[in-house]
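The structure under discussion appears below in the form of structure tokens.
The complex appears here without one of its protein chains, the remainder shown in place.
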Amino acid sequence: MYPHSAGDTVSRRASVQPRTLAVLALTMIAMPAVVLAHSPSKPIPKVIMPTDHDVQSVSPALEYYTASKLIGEVWKRPGLSPRDRSVVTVAALISRNQTVEMPYHFRLALDNGVKPSELSEIIFHLAFYCGWPNAMAAVMIAKDVFAERGIRVEQLPAISPSLLPLEPMAEEKRAARVAQDVGPVSPGLVEYTGALLFHDLWLRPDLAPRDRSLVTVSALIAAGQSAQITFHLNKAMDNGLTKAQISEALTHLAFYVGWPNAMSAVPVVKNVFDSRADQADYK
Amino acid sequence: MYPHSAGDTVSRRASVQPRTLAVLALTMIAMPAVVLAHSPSKPIPKVIMPTDHDVQSVSPALEYYTASKLIGEVWKRPGLSPRDRSVVTVAALISRNQTVEMPYHFRLALDNGVKPSELSEIIFHLAFYCGWPNAMAAVMIAKDVFAERGIRVEQLPAISPSLLPLEPMAEEKRAARVAQDVGPVSPGLVEYTGALLFHDLWLRPDLAPRDRSLVTVSALIAAGQSAQITFHLNKAMDNGLTKAQISEALTHLAFYVGWPNAMSAVPVVKNVFDSRADQADYK
Partner (left out) sequence: MYPHSAGDTVSRRASVQPRTLAVLALTMIAMPAVVLAHSPSKPIPKVIMPTDHDVQSVSPALEYYTASKLIGEVWKRPGLSPRDRSVVTVAALISRNQTVEMPYHFRLALDNGVKPSELSEIIFHLAFYCGWPNAMAAVMIAKDVFAERGIRVEQLPAISPSLLPLEPMAEEKRAARVAQDVGPVSPGLVEYTGALLFHDLWLRPDLAPRDRSLVTVSALIAAGQSAQITFHLNKAMDNGLTKAQISEALTHLAFYVGWPNAMSAVPVVKNVFDSRADQADYK
């Protein structure tokens, strides 16, 4: 069981009020100063959020299930902490480039205990795993959330921090496999995979390897990229992610990326679980 | 042959005029009242639409093929009614989170005979099949379309309506399969698949099972999720969708989700058709 105190921020009221529209946040920024600066001392409300009433006006059932099932039940299930659910959700939104819900979920992640330095690293990590444009779209939302919370650049991970130690055997195996599989097709891809991804990126200390794995696996499931799950799920379990946490992440993701993506991941996850059957099961 | 009278709304003029930019709709809402409220008695124009001229100024060929082929020919083909083509198109847009064309196609769907209660249910249905953020993005567009048409919450499906009867044998088979395949990986996913998806959702009466199937299959093809098509296409045909309708939906979807997604669905659809060869063919 996980402590759920942090999860209290996912309250009934919060569920709808801060659901925010990134577009609108940006809109307000873009406006000429004269329009917005009526009250320079008060923070400018940067987003307009759909209210209970907005959702009800299209689908009363959707409003009810959001409040009673998704927020009221799924987010409070044992097996995965609210903090980890936020990590999973943020990764899914960036993977699918869904800026509309990012302001709400970036704030919720910080409320649930994801550190600003970790959120920063998640975005940097996903530049590589979802592509630069997805990361840049996330930057446009995160910069406002960071500004409104007074998060300064000194609190963020350094450009070149002291890296975590490389695990030479695992890295040697990975490098050999990539050299063999990818080398005949794209030497450039082999080069950057080694030098950037598995060195510069994965060894950065400001996001735990276990969290990088949770982010990566969530992004892969969110994008329906089953072919890449096996390697990263094994790495995730090597990094300490448990079967119970993966099980709950899948349940959680079904709501955020749709049932088909969750279901398509199931046989791949099952194969990985079976291949590691000697390991402690559901704990 | 299908009656095409409703399809007349897909006219040459309509093809470009109401093509709308959701972002702009939202923009206008976000603006301070003082900027917009010059004429409080007139409805605020919420969207700016690309005109013929906009499309021509980038690609005269695109404007021509939109008018002459897509609107002027594909939408009028026999085999699938304009109403069903709207259902397919709306599902594709929500599946791919393409808000830009939603205002136009939500309005066209209502013009083509999709009831407000059905459009509401399509969005709720796709919360589960495409993920909550896609449904919420659709809500932000649909709420304005519903408001401009005077559609009130009383016309929308209830939160807990009297459900359609469960087909015990099909459900037992489905539940057993999911318990076996998914149970070892994610008990939570098994639980919600049974209690929410195949009970609370699929048995709601305000969207016919045949239409839920058309929505689901369209969303799967739109997302390139071939692995999930087999189950849902069989269910679709059990629910009354014909081979001729599926054939035309594929043709239609090629234009809205791109040829590769349509082509990737073809072998899966072919396998399902072949496995049901005893059934009445193209009708």
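Here the chain labels run A and B in written order, and each chain numbers its own residues starting at 1.
To be clear about the criterion, a contact is a pair of C-beta atoms (placed from the backbone, for glycine too) under 8 Å apart; a residue touches a chain by one contact, two chains touch by 3 or more.
It should be emphasised that the depicted structure is a prediction, and the values quoted were computed from it without experimental measurement.
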item: Selected from A:Glu73, A:Glu167, A:Asp181 or A:Asp274 as touching the chain missing from the view; value: A:Asp181
item: Omitted-chain contact residue, chosen from B:Met140, B:Leu241 or B:Val257; value: B:Val257
item: Hidden partner chain, touching residue among B:Arg77, B:Arg149 or B:Lys173; value: B:Arg77
item: Contact set of chain A toward the excluded chain (per top definition); value: 23, 26-27, 29-32, 35, 97, 120-121, 123-124, 126-140, 142-143, 146-147, 153, 156-159, 181-182, 184-189, 192-193, 196-197, 200, 204, 219-220, 223-225, 227-228
item: For chain B, the residues touching the chain missing from this view; value: 19, 21, 23-24, 27-28, 31, 35-36, 38, 48, 50, 54-62, 64-66, 69-70, 74, 77, 79, 92-93, 96-98, 100-101, 224, 226, 247-248, 250-251, 254-264, 266-267, 269-270, 273
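One rule holds in what follows: only the chains that are shown with their structure count from here on.
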item: Distance from chain B to chain A - Cα centre to Cα centre, in angstrom; value: 27
